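Entry: subunit A
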Amino acid sequence: MASDDSVKMDAIVVGGGPAGLTAALTMARAGLEVMLVERGEYAGAKNVGGLLYGTVLERLMPGFYEKAPIERCVARRSLVFLAPEEHMALDFGAEAWARPPFNHTFIVHRSAFDRWYAAQAEEAGVNLIEGMVVEDLVTETSGGETKVCGVRIAGDEVFYADTVILADGANCLVTERARAALKLRGGRVEQDFAIGAKEILSLPKERIEDRFDLEDGQGAAIDFFGAPFDGLIGGGFLYTARESLHLGFAARIGSLTKAGLSPNDVLERLKAHPLVRRRIQGAELLEYSAHMIPEGGYDAVGDVSGHGVMIAGDAAGLVNMSLYKEGTNHAMESGRLAGETAVEAHGRKDASAAVLAGYAEKLRGGIVMKDLKKYRKVPVVLERSPDLLGLYPRKVNRLLTDFFTVSERTKSKTQREAIRAFLRGLPKWRFLRDAVRARHLA
Partner candidate 1 sequence: MAGNVMVVVREVWDTRDLVSSPLDESGALKPGALATRFEPEDLNALEAALRLKDAHGAKVTAVSVGPPRDVDVLREALYRGVDAALRVEADPAALDDAALAALAAGAIRQAGGADLVLTGTAVTDNENALLGAHLAAALGVEGVSWVDAIEEFGDGRAVAKRAVEMGYEFVEVRCPAVLAMGVALLEDDPRTPRSAKAMLKLKMKKAEIPTLTPEAAGAADPAAAVRTRIAGMETIPPRAIASREVDVEDSAALKAMLDAVRKGD
Partner candidate 2 sequence: MAHVLVFAEVDDGALHDGSLACLGAARALAGEGGQVCALLAGAAVADQAPALFAAGADRVLLCEDAALAAYTAGPFRQALEAAVRAADAGLVLLPASTVGNDLASATAAALGAACVLDADAAAAGEGGPRLSRAGFDRKVLTHFAPAADGPVVATLRDGAFAAPAPDPARTGAPEPLALEPAPAPGSARVLRRDVAKRTVNLKDAKTIVAVGAGVGSAEGLALVRALAEALGAELGATRAVVDAGWLPADHQIGQTGATVRPDLYIACGISGAVQHRVGMMDAGTIVAINTDANAPIFRVAHYKLVGDLRTVVPKLTQLLSA
């Protein structure tokens, strides 16, 4: 490439998901010349996700929900335990959740939301380059130390920058190359992945509101556990969007392989459960998507910075896979912190490993790593105590339904039978051990 045609930016961001967009926005607002490269035709084109926790965004753009393409706020949540023929639900909500700031919980179409968010970044001055794939990093080695100084885009174009922020998501080939080139350390344990698959099913607005007992603009988020996921480490979800339902699940890849199930099989199982079937009755399939989710948690997070480079979002493995399934908010927070660190480095004209290590420090001191640390044991607990997701919910379900099964027997007998049935086949010691372990999930 002719040298007069070469471009040097203050910062280049790889990936236009929540992490990358937030990093780019943060830097552009501080006056840095930023380029963001996204391989999809547009930001969000292939991104998956449904619930958006908006605390970081609220800080960056107060009242963002007034303008952003939000489908519904989450006014109600439920946890539903499914046995093949029974169900048990815990349904809760608060009136305050239906008022600004809506408990910072929203249902979004990621394709629309990310696109909108990208437009905000562009307005802030980010050079958004869509439909282009970053193939590799450009590095320079001197005195035994390797530093990142730019990116190579498919078709052999090179762009230079003082700092490169990698936010290439769960399937992060560029990040992996960077790790190898800069000899960045991995986490204490190897990263483990789940497959998340989701269908968007269209259903008229009024029917959604009737069926889920919602008022205009309010939504419900339901988490499913139990029978459809027998033998898997995972669970399902159903979110009500404005005129569609998001139905999906996430399950550890290893457990899917062991069970010999494809993501589609699992979705079919979930949809076949009578309770779910009634929830989605009459809805028409609009789209299907599947994506990986890093599930290793706290212990799988390795080095997140090196000379000239920082790693944010899913690429760094920052997803909280507890009940909260918090990926986007963490991606945004890490993007913000990486962006701020790049701004500082720019001010000091020094993007050395030592300066960028400030990012890791901020991350550790903030909500992302603290939350991940709290749920640090989740991956192991679910692995070692599979009954937590399978047998026990089924048992409790059975207990409740037996309790309320009407017959000519006396109530005492019915209840005695119910408890006996509950205890039958319940491995007592293991149950106690699992019950103790379960505290890590809450």
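Candidate selection criterion: all candidates are chains of the complex that A comes from, given by their letters.
The rule is simple: a contact is a pair of C-beta atoms (placed from the backbone, for glycine too) under 8 Å apart; a residue touches a chain by one contact, two chains touch by 3 or more; residues count from 1.
Predicted model, so just to flag it, every value in this text is computed and none were measured.
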Result, touching chain for subunit A in the complex among 1 or 2: 1
Sites on subunit A touched by candidate 1 in the complex: 5, 7, 35, 37, 127-132, 153-155, 157, 159
